[in-house]
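A single protein chain has been omitted; all remaining protein chains appear in their positions.
Here is chain A:
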Amino acid sequence: MPSASVSIFRSEEMTLAQLYLQADAAYNCVSALGELGAVHFRDLNPDINAFQRKFVSEVRRCEDVERQIRFLMKEMQKANVVPDKCTEIPSAPLPQELFQMQTQFMKYETDLKQINNNYETLARHELELQELDVVLCMAQTFFNDVRITPQSVAMAEIVEEAVDDLDEGTALINIHFICGTIRNDHKFAFEKLLWRVCLANAFVRISEQDYLVEDPKSGESIWKSTFIIFFQGDRLRKRIEKICDGMTATLYPCPDDANKRQVMIQGLATRLEDVRQVLKQSKDHQVNLLTEISHSVEEWFIKIRKMKAIFHTLNLFNVDVTQKCLIAECWCPVFQLADIQNALQRGSERSQSSVPSILHRIRTEESPPTYHRTNKFTTAFQSIVDAYGVADYQEVNPALYTVITFPFLFAVMFGDCGHGLLMFLFAVWLIYREKKFMKESNGEMFDTIFNGRYVILLMGAFAIYTGLIYNDVMSKSLNIFGTGWIFPKDLYSAEVINNTKQIAMPPDKTFSGSPYPFGVDPIWQLALNKLTFLNSFKMKLSVILGITHMLFGVILSLFNHVYFKNRVNIVMVFIPEVIFLLSIFGYLVIMIFYKWCIVTTFSERKPSLLITLINMVLSIGTVKKDQQLYTGQAGVQVFLVVLAVICVPWMLLGKPLYLYYRHKHVYKRSGNYSLINDNTAINDDDPLLDEQPSEEAAEPIGNEFEFGEIFINNAIHTIEYVLGCISNTASYLRLWALSLAHAELSEVLWNMEISKIINLKIGHAGAFVLFGAFAGWAGSTVAILLVMEGLSAFLHALRLHWVEFQNKFYSGMGYLFQPFTLDVEEWEDEN
């Protein structure tokens, strides 16, 4: 059994457990388990509809209370009452409290609704008075204006006459008028409709001055206009009234007599004053009630949500026949079993249950969920791996190695001291402000980057390191230790040196003999053949890194085979895989190192490794004289090729044939299969079973032994591996390609934006131009080189891990451990 300390290497050891919870203690136990957050409940009634489950009425009541709380919160928002933040996260309330909560909030709700109703009625009354006031004023000014400003329109004259008549109370013809208010946006339709219905028989005047009122029901502000309509006859009055009704215009009585109007306006002022007084009191009353609620509303909201979550969980449980206890099944990590027991005990104590709740481990054939304990540093790396697929239960977790290999492979492509330093500092800033950023969400983009801050930190650090090796700081070199190349006095005359643009440096004369101690010699930065030199170096480097990485992956598969006691896979899969990889590609790596050490500019033979590798397979047993790297090469190569070729049928046929043989063997021995099944059934009953997965269980021995299927699976795996070795090696060349692209881009940026300006020769003005040019250069460095190139290198590193590395050992078909938790913060994360 692995101890808890290796948990990042393999997922936690899990066990399936059955919980027997006393009916009256179940709620408290689940509440305690939820606060602990260590058990993953399984749905025991997947066939039962949501509304047919046992605790559905409780869930519903919780939802009802939740609705009431939401209503109250909405009212608070309307009234600008800020609910108090609860300082301490409350634990889930006792189930008995639900009833109390329900009545309490019911009372609040009805109280508030009543207050709101009263308020609304009052507000409506106030609105009416206010509008009446506005209408009367409008009418008053209208009648005055008509008299003062003579209007040329014929209609206006008639109106004027009529107005005079009205005022004198001697209306001869029955001209009437009505006035009222209408919503501003209905104004034109209203006017048009009146015209269409009454033709020229009505005179409409809508005031230009709009006024703002608050709708008592919704609290929205609405612009309204006042209008006055003159017309003749009662029939027309009916129609006009209908139109007003239809357009939701409000009509107000307006006395014909100017004096009466004046009296009415004065009377209104006092009435309005009274209503407003009452209205204010009503508002105060409402705010008081809301403030009273606001102290605890947030706390209750959390409580009720916790309660609902617990009842939801209880719905997943089975009820046993006697109805006395609930049976739950859950996955839990073995190391937390004691905590879980404690939590259960706490729950039972809290509900004063006489019978303790029992946790009972059960043996299952089902694969448990995968649970990797992570901290804030490893989370990001674990999520890189999980994004590809969640690890199978207890298989080797590549996240452990990803912590180093991922930033390293990234840095190989992003090798630049300067850019790496910027990236590193950015990550340091993120980590420094960590606590602040954690508190609030800053948008999806930023949060993504923030969550990966430790990945970025390591990526930056490694980029500095590879940048030192490539000796590249934003396309310039650092000459720290002094170059290893010198100009001997006698080689070139001073005149030649000063007048020639390019000077050859034959290594036999200009190399001092002591190489640059760390990384690439800075003199290469000036060399014409810099690219040729670096390309060869980086290409070989990527092949070496790639093959090492793949070999490492294959070796990790050994850990899986050993852990799962899968001897067949070790002999029939792992060994031929390693031999195949080493005999061809391992040999290539050795040749690279050999050539680096032995072959120099002055060597007679400078064989191309690529050609050597191709000819090794194509023309077995012959090596051309000028292509020979060492004596006896032909023999060694024949041996290696034969070895590799043998591995192919070994991988292809070994495992299926062995399984077939064993199948026959077992069949003969046991006679029939039901016996085996009976044996395992008996084992299941033993609660103290050893949890070691046996070899039998790991092998596909069942009632149906499908040779064809196993063979095809194995064939696919073999073909994928053999071809994969070649294509994956080629795929690692992206390390070289991206690193080249990065270096070239950064050089282009420097040459185009800085060098050109420096070489302009425009005197002191150059300083200002350079000032601008630097901003351009810095901007494009960040945008193109850091962000875009960084993203591209990140994606390629991701691909190398997911495809080239993980397909050697990682199956990733597991599912995540999702414990039931009452942690409020975690809920908010999910939302």
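A few comments on the model shown:
The rule we apply is simple: contacts are C-beta pairs under 8 Å (C-beta built on N, C-alpha and C of every residue); 3 or more make two chains touch, one makes a residue touch a chain; residues count from 1.
One rule holds in what follows: contacts and distances are computed from a predicted model.
Its UniProt record calls the unshown chain "V-type proton ATPase subunit", which is the correct pick from "adenine phosphoribosyltransferase", "3-hydroxyisobutyryl-CoA hydrolase", "V-type proton ATPase subunit" or "Transcription factor bHLH60".
Contact with the omitted chain, checked across A:247, A:431, A:568 or A:715, is made by A:247.
Touching the chain that is not shown, out of A:78, A:192 or A:295: A:192 (per the contact rule at the top). Take chain A: the residues that touch the chain left off the picture are 49-52, 56, 59-60, 63-64, 66-67, 70-71, 186, 189, 192-193, 196-197, 239, 242-243, 245-248.
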